[in-house]
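All protein chains but one are shown at their positions in the complex.
Lettered A, B and C in written order, each chain numbered from 1.
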C-alpha cells in the first residue's frame, strides 16, 4: 500500500473541508471543552509500516473503545462463561438504554453497550481490587501497543464518576437481577478509569494490531476469539448506528464518545481515527466519514 | 480449494449425526409436513467449480432468502431513495414484530425483517401489476443463476396467504403511516409468491454468485451495492439471531423459514445450505451449524 | 338540583370564552370539516328532568362512546367469557396502539381502546351478519334512550373505512393470535358503522341513564355489570388521558373522537357533552373542561 500516505493526506484534507463536524460529548465536562473539528488518523499495515495524517500526536481518552480491550481480557479470564451473562446480539437501542435490560431480565444484549461493558468490567474484578484490575487492563493495552507510555487520565475518570448517574442506574439494575458480582461503586470506579485510558491515534492503531492478525505482533488472544470480537464490532460496535457503519464503511469498528474509532481490516491493517465531534448515534462524525472514504479508496471492506 | 469436496462430505456426515435437527416451520401448512432432518449443501467457487453434498437435487421454497434478490432488484428500480422508507439497522426483534414499527412510525428497521421486505416488494409494484412484478423477480433470479428452470410453487404461496394475518397487519400498519403505496392485498399477494420461489441448493448458490463478486458471472448490481447488501446480510440477515450468526459463522448470510440459507464468502464462494428444522430464531438449525463448520474448515470468515 | 339550569348556562358561557377549543379529528374527512368551537351539554337527573345548554339539537357521531354500549350488549351475549379475550387494565398507550398487543400476544388491555373494542364487536357477529349485528346495536341504544329516531350516518362510516388502515392492522394482528373469530373486513365494517351512530347530547344523556342507575328507566344490564362498566370508564375511558380525567373530573366517562363524552354520576345523573375540538389525548378539550366545572359546581365527583 505505497499509496496510503497520500490517501490519508487526502482524507485529512477532505475532513477539514467538511461543512459539519458534529458536537463534542456534552455530558462529560472534560470532553465538552474539546474542539470538535480536530482530526487525526493512523494506519498500521501488515508490513509493519505506520501511516498518519492530522494531529497524530494528540492524546484523547479512548472511552468506549476500551470495551474491546476489556472484552479480550475478560475472555482470557473467564472464557466463554462470559456469554452466560452477556449476549452477542445488536441492541437496537441507545448505548445507555436501560429499557431492554428490563425486558431481558438484567442480561445485556452485548458487551459493547454500557450495560454489557459494566458486566465485563465486573468480571475483571474477580479476586482483585480495582487498582489491580486497572493495572491488568493497562498492562494489556501497553503490551498490545508495545508502548509503556500509555496512561489513564484521572481527571476525566473523576469527571465521569460525577456525572455517571445513568451508568449507576444500569449497575444497580443488573445487581437487582444478580448479574453484578461486585459493588456498583467499585465496578463503575474501575469502568470509568478504563474509559479514561489516553492514547493518540498511533498508539491506538498499534494497540489494535492483534485484532487485525498482523504478522510479528503480540498475539494476545486466539484466532477464533479475534474473529468473534471482530464480528461483535461489526454487529454491535456503533450502538444503534452499527448497521449504518457496516453499510457505509464495511469494517469491524468500535467507537468512543471521546471521538476515537478503532477499525480493523483483517489481515491488512489496524486503523485509528479521532475527531471529537459526534453524530446522532454518539459516534465520531468525521471519524466515520474518514473511514468510509478510506474503505472506498483502499477496497478494504470485508464485504467484497 | 481442492479439498472442498471432502470437506462438504464430512460436514454432511456430521449433520446427519447431530442429535438435534430443529423443528420445521409449523405456521405454513406446506412446510410443516417436511422432514426436518433433510440436509443439502452446495458451494460455487471463484474458479467456477460447484461442490455439493446431501440432497442437492431437492427443491425447497427459498422464503425469506428472496428478500436479498428483491432488495437488489428494488435498488435497481428506485435507487437509494429506498432508504427513505426502510432503515439499515438491526431490529433486535423477531422477524414479524410490529412493536418497533409503532415506535418508528411505520418505517421498518431494515429490508430483511418482514415489514421491510414488504416495503421492498411494494416498490417492485410501481407501474406494474403483481404478475409483471413477479415476472421481473423470476427473471432476475434466473439470470443470476443462469438457469431458466426456476419456478414458483403456487400451492405454498396460497397456503401462506391463508395464514398470513401477521403480514397483513404489518402491511396495513405501514399503510396507516403512508409507507405503503399499493393495496395490502396486492403487495402481499406478490410477496408470498416471491417467497415461494423454488430452488435446490445448487440453483441457490449459483443465484448468489453476484453477491460474492465471482468472476465470469452476470454482475447484476454495482460493486458498492454488493458490499452494502452483504453488510446488511451480516447485521440483519438472521433477524434477532444475526449477532449469533456473525459470531459463529462470520459470513454474510440470509436465511429463510423453509430451511434454506444463502451465505457469501466475498471473492471466494457463494454457498447454499438447506435443512428444514429451525432453531429458536427461526433459522435452519443444521444449516447454521454446517456453515459454522465450513467457515472453520476453510478459514473463509470475513473477520480474520 | 334546582340550580342545574343556571349551572349549565354558566358552563356554556365559560366554554365559549375559553381561549382554546382544540382541533377537530383530522384523519376522518367527515369530522375534519366540523367547527371545533361548537358546544352542547345535557344532563338527565334522577328525578327524570333534562337540563341543557348550547347546541343541544345538533347531532354528532358518537364514535368511541359507542364502545360502552357495545360492551354492555356483548356482556349480555357472551357474559364474563368476554374477559378471556380482553383485559380490564389501563393501557398506558394511545387509543390505536399496536405495540402492547404484541407484548400481550393479541389480547387487548381493555375494551375501550380500539383493539379491545374490535374484539367486542367481533363477539356481536357471532351467529349473525353485520347488518343484523348493527340492527341489534341500534335497538339497544334506542331502547336505552327510549328514542326510535336514532340513526347511523353511513357517509361517516364509509369515510372511516377508507382511512381505517390502523384498525385493519389491529384486526389482522389479533387474527394472527387467534383472537378474532370473524373476517377483519366484516368486523371492521360493523365497527365503523357502530361508531357512526348519530345522536345529540340529549339523546346521548338519555342513552346513558342505565349506567347511572336512574329510577324508572329501562335497566338493560345487571347492577353488578353497571358498576363494572363504570369502573372501566374511570380507569380506561379516556385512553392514556384516563388518569387525568379521573383526577380532574372524578366521574366515569367515555369519550369519542367526534367530540362527545358520556359521563355518569351514579345514582344522580347521566351527562353528555359535545365539542369537536380535541386535546392531546384525543378527547374533547372543551367537553373535558365543562365536565370538570360541572363536577366542581355540583360536588358529584365519586371521589368525595
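Points to keep in mind about this one:
Just so we're on the same page, a residue touches a chain if its C-beta (ideal position, glycine included) is under 8 Å from a C-beta of that chain, and two chains touch if they have at least 3 such contacts.
These numbers come from a predicted model, not from an experiment.
Here is the thing to keep in mind: the chain we left out touches A, C in the whole complex. Interface note for the absent chain: among C:24, C:114, C:159 or C:235, the touching residue is C:235. Between the chain not shown and the residues C:187, C:212 or C:294, the one that touches is C:212. Residue A:102 is the one among A:57, A:102 or A:148 that touches the chain not shown.
For the options A:84, A:176 or A:219, the residue in contact with the chain missing from this view is A:176. Only one residue from C:142, C:158, C:177 or C:227 touches the chain missing from this view: C:227. Although one chain is not displayed, chain C still touches it through residues 87-93, 100, 109-110, 211-213, 223, 226-228, 230-232, 234-236, 240-244, 246-247, 250, 252, 264, 266-267, 301-304. Seen from chain A, the chain kept out of the figure touches residues 97-99, 101-103, 165-166, 168-173, 175-176, 184.
By definition in this document, only the chains that are shown with their structure count from here on.
Between the contact lists of chain A and chain B, the overlap is empty. With centres defined by CA atoms alone, the chain at the far end from chain C is A. Chain geometry summary: the mean Cα position of chain A and that of chain B are 32 Å apart. Residues of chain B in contact with at least two other chains: none.
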